[in-house]
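Omission of a single protein chain aside, the complex is shown with its protein chains in their original locations.
Let's look at chain A:
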Amino acid sequence: MAKALTVFAVDIGPHMHMDIGLVAEALRTYFLSKVVNKARDECALLYFGANETRNAVHEEMAAQGSFDDYLHIVEEHPLKPPDQAYLEGLEPGQMPRGQGRSDFIDAVSVAADILNKAVELRPELEKANVTKEIVLISSLQERVKEAEVHEFVAALVESLKEHNVQLQTVLVDIEKQGDDAAREYNREILSELAEEIRHKDIIVQTPAELLGVFKCKEYSNTAYYAGPFTLGPNMNIRVKVAKKAKKEMLPSTKLYSDRSRASDATHEVQREHEYKDASDPDTIVPPEERQKSYKYGKQFVPVSADEEAFLAYKPERGIHLMGFMPAESIPQYQFLKDPWVMVPEKNNEKSGTALAALVRALHNKQSVALILFLPRVSEKTGGNPAVCAGTPVLGNGAGPDHLVLNHLPFAEDLRVAKFTSFEAKADLLPSEQQVQCMSDLVQSLDLQSDTKELLAADTTRNPTIHRFYNHAACQAGGREYPLPEPQEDVLVRETFLPDGRVVSGSQALLDSLPELLPIVYKETAPGMADLKDEEGGELSAAAFTLEGAAAPAVSAVGTSDPISDFNAMVKQDNLDAAFRSMPDAIVTLVQNSMGNRNYQKALHALEAMREAAVQHGRGASFNSTLEDLRGKFESATQHQSFWQLLMDQQVTLVSTEEDPGTEVSAAEADNFLKQHASKGQVVDEEPAAMAVDEEADEFADME
């Protein structure tokens, strides 16, 4: 089975101190992702430029009487599958900063030695499907010792080649400092080293680039289809097709319940489905009384297993040329779904030549191939046909010339709609000056400077996934690290917010826009509800965790048994905290409620609070809570029926009759119920029916 061995040689010397926090973050997310996604892969971690010296090569040399070699290199973790210890040493602030001096060639030698020894010890690692790699992370500012360096590098290259070791260098170039000459010299030596082995060089110039240097998950590139690509009835090219891109999701998590406090609790949660008769919701219909059906218009058509087979589309699998089209006739916005890549069969000279000739011809003619794509057909469920545009991509030596395949819409996928021509909006057309201003902006707000393209898809990491791994990696040691606010999260900021350096050049243009192209901002325009700022209170309420109840001394009201918590606190005479945290608990209960499951609990909690409020003269506190709840739920899209429930249950304000401390008369309290109860019932049948439609529609296009 394929497997990867990676030795990290990480510079922690004085020149790296500024960026060590970023390096630690990149490494801990990498190691965690290895455990989660590639549990068999092994990693070693070497620090160089460290204060101390602790590595096998030094020890061997010392045993031979030479004590001054391979100094300040520390083997932090030997080659093995990474575990908790790797992450703990890389938690924020934990990664060491060294004052030692050691050059990167020495570090790479020690790294190579680790790989060599591993292969000697476990010959099965010699196999070609075991990837061996050294990753060097350094700013390359510590000048390499010059004595016999070329001979040394040559010997190192030989040793790396022997075991087919790849080298990846991450050159940290964020702060320009130190000795340029030394860096230049080091780069020369580095290219001498890398030249003859498989290597990849990455230069990182921004913190975001450093954080995103490793992918969150590596995929092995397996062929989804291997077989002929037919060009007419008489010619085949043998090809393989693999995924080129697929939206990477957040890592998967498992449901967890802390309901049971037993020491041997599994904490597992299962999702169970019940099929109920629509007219009689109390009857559960057993499997043998369930009939599978498909919707056809308004009808549900019962379909037996035999008929089901007949529904499936079962052509022969294969990939066929349908014709060619000028590239500009298929704009990219017509592409659907994930792209694929079509490469020639490995080591097949004829197919390789044929596909390369075709790709170059398409490239020269600025054309794309129209391809019928039916890679797999299952005996039972049939195949999922697609028509794809095959765009030619030249390999340029790094790979074969190939086609990228993008799904195109079928007739059924198109929704034709007509939009008014801009020319028809004579009174809304911009003036020349207005267009000029936008033109200048389009030019100056430039993401492609002379040197590099900013936010290029091929190199921009997904900040959300990185954030997830980083957060989880930080918690591995059991210490709590608060999640950084989004605007303090480097990757989030540099990816999703405008880059100050880009914007600064366009500031004057941006400032002139409101005057030159005035726009009336109607805050409460209908239909813009989704743009309105949600009530600010939500987050603080959400931050209220459900763990409170487990704590022995009750210091806040939890959600698992709010009434007991509340009463306990009242008993402890901790009235302030009790009345402060109860509303939070109620809101949390309601907001986390699936459907109406928590409503009764929240209602009872609120009633208990009201009772205590009357007893302890805290009516005002209750009244403001009730008003808050009204603000949150009375006309909310979710949990509106909770408010209804309160009104149905006649939960009203505490009046002066009950607690003289309030400023609400008995009549006002009565009125409160009338006023808000009636308002809630305005919801008539019609919109409710619509809402169901919307729901159905929302799910309609899910596969």
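Operating definition for what follows: a residue touches a chain if its C-beta (ideal position, glycine included) is under 8 Å from a C-beta of that chain, and two chains touch if they have at least 3 such contacts; residues count from 1.
The rule is short, and it goes like this: contacts and distances are computed from a predicted model.
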item: Per UniProt, the name of the complex member that is left out, chosen from "General transcription and DNA repair factor IIH subunit TFB4", "G2309 protein", "Alpha-1,3-glucosyltransferase" or "Ribonuclease P protein subunit p30"; value: "G2309 protein"
item: Of A:Glu25, A:Asp113, A:Glu142 or A:Asp401, the one touching the omitted chain in the full complex; value: A:Asp401
item: Sole residue of A:Asn116, A:Thr460 or A:Thr656 that reaches the chain not shown, by the stated touch rule; value: A:Thr460
item: Residue in contact with the excluded chain [from A:Tyr70, A:Phe468 or A:Phe566]; value: A:Phe468
item: Sole residue of A:Met18, A:Val149 or A:Leu231 that reaches the chain not shown, by the stated touch rule; value: A:Leu231
